[in-house]
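Heads up, one of the protein chains got dropped from this complex, but the rest are sitting where they should.
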Amino acid sequence: MHSPSVKKLIDLFSKFPTVGPRTAARFVFYLLNLPKENTEELMDSIFKLKEKVKLCESCFKSFEAEDGNSKFCEICRDARRDKTTLCVVEKEIDLIPIEKTKKYQGLYFILGGTVSTLKKEDFKKIRINELLERIKNSQIKEIIIALNPTTEGEATALYLERKLKSLSIKTTRLGRGLPVGAELEYADEETLSSALNNRK
Amino acid sequence: MHSPSVKKLIDLFSKFPTVGPRTAARFVFYLLNLPKENTEELMDSIFKLKEKVKLCESCFKSFEAEDGNSKFCEICRDARRDKTTLCVVEKEIDLIPIEKTKKYQGLYFILGGTVSTLKKEDFKKIRINELLERIKNSQIKEIIIALNPTTEGEATALYLERKLKSLSIKTTRLGRGLPVGAELEYADEETLSSALNNRK
Amino acid sequence: MHSPSVKKLIDLFSKFPTVGPRTAARFVFYLLNLPKENTEELMDSIFKLKEKVKLCESCFKSFEAEDGNSKFCEICRDARRDKTTLCVVEKEIDLIPIEKTKKYQGLYFILGGTVSTLKKEDFKKIRINELLERIKNSQIKEIIIALNPTTEGEATALYLERKLKSLSIKTTRLGRGLPVGAELEYADEETLSSALNNRK
Partner (left out) sequence: MHSPSVKKLIDLFSKFPTVGPRTAARFVFYLLNLPKENTEELMDSIFKLKEKVKLCESCFKSFEAEDGNSKFCEICRDARRDKTTLCVVEKEIDLIPIEKTKKYQGLYFILGGTVSTLKKEDFKKIRINELLERIKNSQIKEIIIALNPTTEGEATALYLERKLKSLSIKTTRLGRGLPVGAELEYADEETLSSALNNRK
């Protein structure tokens, strides 16, 4: 049905997160009907993204160096941030809701993934060594492990806690309990147990 | 379309929670096709429910007195339960997940509803006076307000806290935070703020 | 957790169509909180349903005989209905949307179920013999097989067509095609093939 150029682009869009072949086809037809200057703007923006945006050497967050020389992101360079607290998140996108709370003033570290206890090769994919390096000779007094309370997130948090134990830095985890809008009737036992324990 | 007896029963089933007229109609056709002995069993069970089950005079939970004389439910009569803690829930069904955690050994009090700050007449519908009466001359040292963290639940909790303040009994609320399986990426700011505050 | 009377009624409500144990529990707590006269009204209505409503001897639709003597439902007795067309539906509830179209003036026959080609014992559960009996010596010139266009409905329709072939009565099926609000983009091939064939 589809011509080679269409087919090729459907394949590439199908690899985007949350995109299946049907949505990918819609993307391609959208681009086909777009004026040429708009697709050029898109290509140009992708080019600039890869050219200008780099990863912070301290926390691995992406950032765009205005002068092109900085090695550190705007959060790591911000003098007002608390240098004694480090919040470890799985991926950059998880940092956004934490910043939005305006309750956290410390620094971040982007782990780059989670591991399951079963797949040992996953451990190489996450930035464990980079994290240990980051902590070394730093002012950090507390590490908040802010991974998702899912099976994989929990397994990774446990692994991190063990690794960090020897460093005698305090490690904490995000509090567990009932979220806004929850109904007791439908709450799972583990969440409710946490909510009872953490009552105040 | 429907005959009077069918219509009447559709109306009555439509008042059941979660049931609309279409589902109510399905219930009636289900009963129509049921052998007579099964519908008799159903009517008999409804009759017995109303005959045998009564509300505990202490906590307002339903219970079935074997001897027909007891005024208190099996939880209130249980000598092993901790008489110094009272957990206030909105409705009886909320008590089930708490019991399932096996982490709570105290007693309960079923408030019978929630109030919104706007509708003052709601206050008469919930068991505020009964709760104050229950606490009077009791051994209770802590009252856990285990209402849903919804707008109505929060408003009611606030109201209860004010009412109980003068009694110099400690009041607590269920801990707020991330539930099992949550993803930071989709967490709301209030829940995430609580999760940060309650980290440990 | 639940007392015997509560448990028993949860079991019975769980057998209702679309109802699981959690919803069944909500039904029971609803009844527990209902004034006694309302539960008596419910029991009375179920009693009357089984007492007064009977199945039409011609089409097997439920009906309520005012005089208590009629053997036939209001549709079968209606002199204005077209006696030469018979619409075969799976269950009584399917008759309602057809009546609502106000486009059908003939009579009905309620088959009482569908059969899958794999389960031969199902054939005894549906009213095949009653249908053949109904047609015998009647004025019927067309039988509309109005079964759901699902796998089971199609298998049953095929079986009926074969059974009725020898009687030299015209049999038809409901037209297939795109429903109101459909989008071609998401239409399945079979539906679209029908829509192309039935274009006009």
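Note that the chains take the letters A, B and C in the order they are written out, and that residue 1 is the start of every chain.
Assume a residue touches a chain if its C-beta (ideal position, glycine included) is under 8 Å from a C-beta of that chain, and two chains touch if they have at least 3 such contacts.
Quantities reported herein were computed from a predicted structural model and do not represent experimental measurements.
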Neighbouring displayed chains - absent chain, whole complex: A, C
Among A:Lys91, A:Arg127 or A:Lys163, the residue in touch with the chain that has been omitted: A:Lys91
Residue among C:Leu34, C:Leu55, C:Leu158 or C:Ala187 that touches the chain left out of view: C:Ala187
Residue of C:Cys76, C:Ile110, C:Ile128 or C:Ala146 touching the missing chain in the full complex: C:Ala146
Touching residue (missing chain; options C:Val89, C:Leu111 or C:Leu131): C:Val89
Hidden partner chain, residues of subunit A it touches: 1, 3-6, 8-9, 12, 16-18, 23, 25-32, 36, 39, 41-43, 45-50, 52-53, 62-64, 91-93, 96, 99
Hidden partner chain, residues of subunit C it touches: 89-90, 93-94, 96-98, 100-101, 103-104, 144, 146, 148-150, 172-200
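Everything that follows uses one rule, which is that only the chains that are shown with their structure count from here on.
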CA centroid of subunit A to CA centroid of subunit B, Å: 39
For subunit B, residues contacting two or more additional chains: 93, 96
